[in-house]
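Right, subunit A next:
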Amino acid sequence: MVPISYYLVLSGILFACGVTGFLIKRNIISIFMSIELMLNGVNLSFVAFAAQWHALSGQIFVFFVMVVAAAEAAVGLAIIIAVYRTRETLNIDQVDLLKL
Partner candidate 1 sequence: MAQTIPQGVEYVRILPEIVLSLFGMVIMVLDPLVDERSTQKLLGLIALIGSVAAIAATLYQSQFPGLGFWGMVKVDGFSTFFHILVTAIAAVVILSSFEYMQVQQIRAGEYYGLILFGAVGMCLMSSAVELVLIFIALETSSISTYVLAGFRRRAAISSEASLKYFLLGSFATAFFLYGVALMFGATGSTSISVIAQALRLSPVPVLAYAGIAFMFVGLGFKVAAAPFHVWTPDVYEGAPAPVVGFMSTAPKAAAFAVLLRVMFESNAPGRLWLIWVAAALSMTLGNVGALVQQNVKRLLAYSSIAHAGYLLVAFAALANNGIPAAMFYTASYAAMNVGAFAVVSHLAGAGERYVTLDDYAGLGRRSPLLAATLTIFLLSLIGIPMTGGFFAKFYVFSAALQANLVGLTIIGVLNSAVGAYYYLRIIVVMYMREAREEVPAIPVSPALGAALGISVAATLYLGLLPGRVLEYASRSAAELLH
Partner candidate 2 sequence: MNLHSVEMDRWSPIILTLVTFIPLAGALLLLSLPRRDRDIRVFSLVVTLFTFVLSLHLPVHLHRAQAGFQYELDRAWIPTPNIHYHLGVDGVSMWLVVLTTFLSPLCVLISWNSIHERVKEFFIILLVLETALIGVFVALDLFLFYFFWEATLIPMALLIGMYGHGRKVYAAVKFFMYTMIASVFMLAAILWLYAKVGSFDFVTIQNAIRNGQVANFTGAAQWLFLGFFIAFAVKVPLFPFHTWLPDAHVEAPTAGSVLLAGVLLKMGTYGMLRFNLGLFPDQARANAWWVMILALIGIVYGALVALVQPNMKKLIAYSSISHLGFVVLGIFTFTQAGLDGATFVMLAHGVSTGALFMLAGILYERRHTYEILEFGGLASSMPVYASFFLFVVLASVGLPLLNGFVGEFLVLSGAFQARAIYGILGATGIIWSAGYLLWMYQRVFYGKITHVVNETLPDLDPRERIALLPAAAAALVMGVAPLLWLNAIDPAVQTALAPFAQLASKVVGQ
């Protein structure tokens, strides 16, 4: 049997990939997908912990997270479209009316 820690390390790596992608990607859609990657990393750790504690709740949480992520994606994409309409670009470096 694969030990739990493997799953946890994988989930950590996924989360870290997401964070890295969020920080270095320049396309808004890619940045958004990085966030999704982070959430999926979290989902994996939920499932792994659920197995470790023999608690079903951990697996159910994943559904909640997925639903919320879907809602977030809907709103997020709408916002991205709104930005694209006014600026006609999806490069984050060119969305710079507000100095960061």
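Basically, a contact is a pair of C-beta atoms (placed from the backbone, for glycine too) under 8 Å apart; a residue touches a chain by one contact, two chains touch by 3 or more; residues count from 1.
On how the list was made: all candidates are chains of the complex that A comes from, given by their letters.
Since we're looking at a predicted model, the values are computed, not measured.
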item: Pick from 1 or 2, the complex member that touches subunit A; value: 1
item: Touching residues (chain side subunit A, partner candidate 1) in the complex; value: 8, 11, 15, 18, 22, 28, 31-32, 35, 38-39, 41-42, 45-46, 48-49, 52-53, 55, 57-58, 61, 64-65, 68, 71-72, 75-76, 78-80, 82-83, 85-87, 95, 97-100
